[in-house]
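Read through the structure below, which is laid out as structure tokens, and then see the notes.
Incomplete set of chains, arranged as in the complex.
Chain nomenclature is as follows: A and B, assigned in order of appearance, with residue numbering initiated at 1 for each chain independently.
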Amino acid sequence: MWLGKVVGTVVAPTKNESLVGNKLLVVQPLNLDGMNTISLQVAVDTVGAGNSDTVLVSTGSSARRVMNNDNSAVDAAIVGIVENIDLEGISKAQYWVQKG
Amino acid sequence: MWLGKVVGTVVAPTKNESLVGNKLLVVQPLNLDGMNTISLQVAVDTVGAGNSDTVLVSTGSSARRVMNNDNSAVDAAIVGIVENIDLEGISKAQYWVQKG
């Protein structure tokens, strides 16, 4: 699983039926320096995450299993909302989970 | 899932039978700056996507499941056509979904 920050929402009226009714969030991966990368991924929300949340993302077949639908198109799912990251006391971890 | 822009089509008369009758589109991944990368991927279209569309791509076994064929060679499928990406109001998101 990887850590990321929710930075937006995807609007896609034409999509696979397994995605209908799910929130498609844009998530930016975080690295150990707490600096954002320019990469981005789209993950389905399963825990009520929203903009600026630091989240835990599961990928691949494990993400599909979370959806309880064997034919789901989902290959990335937000499976946790991160409250804190305890990096042996390094303060930048606190930075990550600040809002906005 | 990742976001990309359809930039072309692959013509491959000799191919695995599970690919016959499917549209093989070349998709260029997009990053958070809205800048295109030089990487490219080939995905099977499942939603009627075409050139210059911004699309949502599912990968791995989840892409195969979308094809409803357990022995499909597909490991990447276009599962959504993106109308808009709402990046906390950042205008470059608009740029991505403009045609051509």
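One rule holds in what follows: a contact is a pair of C-beta atoms (placed from the backbone, for glycine too) under 8 Å apart; a residue touches a chain by one contact, two chains touch by 3 or more.
Quick caveat: nothing in here was measured; it's all calculated off a predicted structure.
A.B. asks: Wait, 2 copies are placed, so what's the full copy count for the complex?
C.D. replies: Number of identical chains in the whole complex: 5.
Operating definition for what follows: only the chains that are shown with their structure count from here on.
A.B. asks: Once you find the CA centre of chain A and the CA centre of chain B, what distance in Å lies between them?
C.D. replies: Once rounded, the distance between the two centres reads 20 Å.
A.B. asks: Which stretch or stretches of chain A touch chain B in the complex?
C.D. replies: Going by the criterion above, the answer is residues 7-16, 18-19, 24, 26, 28, 36-43, 51, 60-61, 63-64, 70-76.
A.B. asks: Of all residues in chain B, which touch chain A in the complex?
C.D. replies: Listed in rising order, the residues of chain B that touch chain A are 1-3, 30-33, 35, 46-48, 56, 58-63, 65-66, 68, 77, 79-88, 90, 93.
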